[in-house]
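Every protein chain except one is present and positioned as in the full complex.
We call the chains A and B, going by the order they appear; numbering starts again at 1 in every chain.
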Amino acid sequence: MFPKEHSLRFAQLGGMRGDPFGMKVLRPAGPAEAVRLYSQNPEALPLAGGTDLMVAWNSGRLNSRTMLDLSRLKEWRGIEATQDGVRIGPLATHCEIESHPAILKRLPLLAEACSSVGAVQIRHRGTIGGNIANASPAGDSFPALAVYEAFVHTVSQEGRRSLPILELFAGVKKTALKPGELIERIDVRFPAEPPDRQVLRKVGSRQAQTLSKTVGAGLLWLGRGGVVLELRFAFGSVAPTVKRLKAVEAAVNGRKLTAELIERACALLAEDISPIDDIRSTRQYRMVVSRNILRAFLAGA
Amino acid sequence: MGAVGTNAIRLEGAEKLCGRTKFIDDYTFEDCLYGVTLRAAIPYGRVKRISLDPNFPWDECTVVTAKDIPGKNFIAAIENDQPALVEENVLHPMQALLLVAHPSRQKAYEALGRIEVEYEELEPVLTIEDSLALKAVLREPDNVFKDVRIDKGDITSGFAAADVVVEGEYRLPHQEQAYIEPNGMAAWLEKDGALIAAGSMQCPYYVHKALLHVLGLPAEKVRVIQAATGGAFGGKEDYPSMLAAHAALLAWKSKRPVKVIYDRLEDMASTTKRHPALIRHRTGVTRDGRLSAQDIEVLFDGGAYSTMSPVVLTRGAIHASGAYACPNVRIRAKAVATNSPPNGAFRGFGVPQTMFAAELHMDRIAEALRMDPLELRRRNVLKEGSSTATGQVLRRSVGACDVLEACAKKGRYAKKVKECAAWNRKAKNATWRGAGLALAYHGGGFTGGGEDFYASRAGVALEADGAIRVLSASTEMGQGASTVFAQIAADALGVPFGWVSVQTPDTAKVPNSGPTVASRTTMIVGRLVERAARRLKAELEEASGRIPKTRPLWLKAARKFLAGRGRREIISQYERPPGIHWDDKACRGDAYGAFAYAAALVELEVDKTTYEVRVRKVVTAHEIGRAVHPLFAEGQIIGGIAQGLGYALCENAVYKRGVMQNPHFTDYIIPTALDVPPMEVLILEKPYDYGAFGSKGLGELPMDVPAPAAAAALRQATGKWFFDLPILPEKICKALHEDHI
Partner (left out) sequence: MKIIFKVNLQERTYDGDPFKRLLDVLREDFGLTGTKEGCGEGECGACTILLDGQPVNSCLIPVCQAEGRGVETVESLGLPEKLSSLQKAFLEEGGAQCGLCTPGMLLSAAAHLRSGGRTDERSIRQAIGGNLCRCTGYQHIVKSIRKAAKKPRRTKSGVCISVKQMLKRDRKQILKECSQKSTRCASRSSAV
């Protein structure tokens, strides 16, 4: 989105680009060096695939003159499948994730979410770690990570931390990462039982190369007689950060999914999300469409 | 076998496919400076003071303000009201105030940040309504750039004869041309003091004329060369004159080559767009579906300066009644001034706006009459002998009926409408479907006496080495003009296509064949090339009998023919076809030599969950006189329809105080390969006697049909009318949820 405060100012600075002259690029060869360099240069901006960062750079919106280029960290690439989940290196690209056999099989919403990002050029470069650290409200993979209850592992000179994905996001383009702290892994456990229903729905402005207006991910386990054992649903692009639908989930868990309950759940959506009007869409549209997605999912349509 | 009518290989195709073709930013110049532009940043007001930060090394820069202009401070156009650089009064926020050039692009931009401008701001006029209400007078006396009045018959008696009167109001937005190569220009001085400007452009002689005035130079001291042009669609018709003036002023002052290359943001924010419009229709119709009166009001937002608005408006107004014969028509059209960047040419030139209104209005009339929209169109469609709103009697090459029937038949219109209705009755389906039809016509060449006034010239040359070269100022910008000219010249001369080359437009080398606009290149300029080539053929035949069939014999014959005179150049000039009359004052008569016709059937579906629209298929029929190059013609049609679908469904230029808020491809959404549906194209040919090999104008026509057809299809799908473009999912959502939220 075009920053509002720039609306007139840009007229003077149109064409302004980041100036490579004198830029300092730190290029660690391994994780330990990366952590050390980052703690020594807390003003540095970590750079992974660059698909967000370079856009800002190209339009002259980045002030940092030091970059911490993580692209040489082989240890942080790759996806490791274990018995009960996957360990995703932060430098794994969207393309790698969307085509990983274990993810396709056991975490299909994540695969689908990653395949809906940008176009193939972006997916070959954009990394999941970079995406999370960038914390765009429209991060397409976040709702899937939220319903799979992924954990983000971080590392810094002070040590390691592990945070549920939802706790990592602190606001629009803001994370709970501390200065000098880097994401070193994303763990996603396979659901113990395969869900009875699942959905990933991204709504953008066109069929390819698009940012989402709303993106929803849902998992539903049903018990005997259609009683909801567990609902997990999350939306992106409709609040400053990705949102798990706490009110909606609480309302349906343990109950039978009747038409009445579905409507009640849909009415509760307004408590969970807070969409806005912006250049890309309207509050009304995001609300109505998110509700439609939720309703269709609960109704099994 | 001749070349015309075959899919000859694109002349510059292999170079383009190897990345060898040089666009202006691909050239490097020794000692080159990068020019950048300081823009006003307020929509309306006065510049009080410009101050340069004394701590910046200005001696490294070349700075140009209005005071440095050696000639006159305007960009030559229909009127000369637009300054090259602001002297005092600011009329729109993208107006150039000052230019800076520096060897480093980065430093040049940095310099812009070191300039303070103090303004006295005034309350801007931002809408057509406010402009007409004279909230401020931006242009004496009444903010109106052009007022077009077209009268045919008597609408009072026409309405008296009507059984039903249908009224409607339609609103059209800005649309960005979105060529993939942004505007760019380079300028430098030659040793002899001549100034050369080279860049991306449609109209070398427009640029030439603009530079003469700004620099105060004689014609022979200015030379304009077209670099490869990466798409234009009207967006490189008038703005390159401004850009060239800026580059030239910087080159003039610095005595060094200067490149001014816009990036996407600056290009989208600053250059011209399709005119936003407000169009009102009041139509009288008899119960059996005959139009008896059309009363149409057309209002265009011209932006801050006149630029192309008068002619865009005139063309839009002339086409405003649609491709129908109505005995009583009144059209009142105005282009008004607002404090936004000037709007200009974009494929269709005013017609996509008025045709959207006219066609969707036909669907409303059909609904009011409970008549099938196809049948209503059939009953009113232009035929041979019909007269248009300006009283032009159509005699030959009238394909309106043909395209309508061909499209309806090929697309199985009636069946499609029924299928969609059946689909929509099934509540289980995840989408609603609809099919919509639209018909359009589009005049080829300049409006009215334009071609006469311009008296374009183009021709062919037989070079000393036996090469045959087409000479015209009409630019290749992807549409295939060069290849088509070579086909025309080859056939007119009776030689193989491969023997003909085309001179790159360069005002030092080619005659003024006029701007590359108005669907006139093949039809009008091609005709000049054809005539010149036929004359050359006659001369050659006179000198050496038949035209040789083999290359060695050709070279021999050419040498003999040219003996002692170096080369032979034959230039022909536009001649008005017989029987054409135009009264510009009354806006009556033969507005165009010929019209081309198109119909399109758009099938789409709307997702019930997300209101996203997916166009499933487009079937279209175009009657274009003669397809000189069927593959390129099809390419023009498919490309134009894709742009038209973008106009209808996703392209949304958002403005705030005259500034485009989404001047980039992330948020100005043009269709991707996945958004454009498969298209079936039918090309019909009813040759026009005065177009090259029977051809009529094609370039703009496809742009006129998709939007109204899509809106009609959405009516069937959703049960709602959408009178404003673009019809975004948000609008559909709003229409379907008026009672909620």
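Everything that follows uses one rule, which is that a contact is a pair of C-beta atoms (placed from the backbone, for glycine too) under 8 Å apart; a residue touches a chain by one contact, two chains touch by 3 or more.
What you see is a predicted model; the values in this text were computed from it and never measured.
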{"item": "Given B:R20, B:R149, B:K255 or B:K383, the one touching the chain that is not displayed", "value": "B:R20"}
{"item": "Option touching the unshown chain, where B:H664, B:K720 or B:H737 are the choices", "value": "B:H664"}
{"item": "Hidden partner chain, touching residue among B:F300, B:F349 or B:F632", "value": "B:F632"}
{"item": "Residue of A:V55, A:V172 or A:A250 in touch with the missing chain, whole complex considered", "value": "A:V55"}
{"item": "Those residues of chain B which, in the complete complex, touch the missing chain", "value": "7, 9-10, 12-23, 25-30, 177-182, 186, 196, 198, 225, 227-233, 263-264, 477-480, 631-632, 634-635, 638-643, 664-666, 670, 672-674, 676, 678-679"}
{"item": "Chain A residues that touch the omitted chain in the full complex", "value": "17-18, 20-23, 25, 27, 47, 50-51, 54-55, 58-59, 67, 69, 71, 95, 118-122, 124-125, 207-209"}
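The rule is short, and it goes like this: only the chains that are shown with their structure count from here on.
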{"item": "Distance from the mean Cα position of chain B to that of chain A, given in whole angstrom", "value": "42"}
{"item": "List of chain A residues in touch with chain B within their complex", "value": "1-2, 7-17, 19, 21, 55, 59-60, 119, 201, 203, 205-211, 279-282, 284-285, 287-289, 292-293, 296, 301"}
{"item": "Chain B to chain A touching residues, read off their complex", "value": "36-42, 93-94, 105-106, 109-110, 112-113, 115, 262-263, 265-266, 269-270, 430, 608-612, 614, 650, 654, 656-657, 659, 661-664, 666-667, 669, 671-675, 729-730, 733-734, 737, 740-741"}
